[in-house]
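A protein chain is absent from this complex, but the other protein chains hold their places.
For reference, chains read A and B in written order, and residue numbers begin at 1 within each chain.
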Amino acid sequence: MKIISIQRDKCTGCGICQAMCAVASCGRACPSESRIRLRRQWDSETPFHDVAICRHCAEPACLTACLMDIISKNPATGHVARDTDKCFGCAACAVMCPFGAPVYDTETHKMATCDFCGGDPVCVKVCPHSAIKYEEPSEAAVSRRSRQAERFYEVEEARL
Amino acid sequence: MAKKQITIYVDTRRCMNCRSCEIACKLENNLPAGPRYTMVTETEYTKDGVDKCEFLPVPCMHCGDAPCMHACPTGAISKRVKDGVVLVNQAKCIGCRECLWSCPFGVPQFGANGRMSKCTLCAHRLDDGMKPACAQACPAEAISVGTVEEISAAIRERYAASSRKKIAAHAMD
Partner (left out) sequence: MSSTEKSAVRIAVIDLSKQRVKLLEAVWPDCGFGGYEAALSVTGGLRSRPVLCVLTGPLTGTGAPGSGCYGFMWREKTRSGLAFTEGRLGPMMKFAGINHLIIHGHAETPVYLSVEGESASICDAAGLQDMDIAQMTDFLYAQSDYGDASVLAFTEKSGGVLVEDYRFEHHSAEIRDIFESMNLKAVVAGGAGSIPIGRPKEFLKECIGLYSHKPAPEKGPGRYGDGAATGFYLSPWRKADGKIEPVNITDNDESLAPKLAGLFWDEAFPLPDAASYAAKLLSCVLSEKWDAKKLETTAKRIHAKAV
């Protein structure tokens, strides 16, 4: 199952993913309602900027938390989906999510999470550092190991 | 860091990309197609005008201060007290993949059930006094597993032995 994978050491915290996701999901520039939200870490001890985005967990905390039982996991794709019709915005999902991924959409008045833009994620296309990929976890693991090998051999250009 | 932190050392000069370690690991852990606990990487690059292709096995390093352990929101990852082997408790794992994003080596693997599994340094073999499957299988004897002190001593001895050889050869001139 393909998921959004973020190469943290490439992320510069520029926020383009956030800005463009908002335009794609909400039709206006509203980064606070974006399905991918940046958490800039300013101190030098944290080596990366973090991102709040739905991880489509194998055992989603939001699924158990939802009072209206509208969150489900597609057995074929593994993607976590929500049937928003019945959502009344209680934000239990956001509270239980370890990553704070669900966001309140002020126009639909419902909670929303990343749905991969229907299979062609916009954030992947606009990240200037190619830090975001839409790939299988196994591919993500392989590319990280190769990157480690490149660091080891001091290869200058990232081949990802 | 555990008192006797165990570590894996790969002598990169010896690796020839035979991948016996990968196969032995899969067999030992009964892994289906997909998860690869240890991986041999191929890196092609050019340095000073010379094209190179290097093979580097990238196993789980069982880090002293494991980022995967810190990243896990449910505390499913822990270090064994006696030797610091990093293990995952699948019952607690929610399959969020946060450990994969935190691991600089890309070690965590995700199988069909979506939960994380990874190299255990063949803890069951270590407990029986045996080497991990990859170290056992490597035909070039490139992989060694031991405490940090043991590995450090072994590397120094190897260096000293090669220096002795060089000195002896020089004395023959």
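Throughout what follows, a residue touches a chain if its C-beta (ideal position, glycine included) is under 8 Å from a C-beta of that chain, and two chains touch if they have at least 3 such contacts.
Values in this document were obtained by computation on a predicted structure and should not be read as measured data.
Put simply, the hidden chain is in touch with A once you look at the whole complex. The missing chain, though absent from the display, is touched by one residue of A:C30, A:A81 or A:M96; that residue is A:C30.
Note that of A:I16, A:M68, A:A81 or A:M96, the residue touching the chain absent from this view is A:I16. Residue positions on chain A in contact with the hidden chain: 9-16, 19-20, 22-24, 26-33, 38, 40, 42, 47-49, 122, 125-126, 128-130, 156-158, in rising order.
In this text, only the chains that are shown with their structure count from here on.
As a whole-number value, the distance joining the C-alpha centres of chain A and chain B reads 30 Å. Residues 1, 3, 5-6, 8-9, 55, 57-61, 78, 98-99, 137-138, 140-150, 152-153, 155 of chain A touch chain B in their complex. Interface of chain B with chain A (complex): residues 34-36, 39, 41-43, 45, 52, 54, 56, 58, 73-74, 93-98, 100-110, 113-115.
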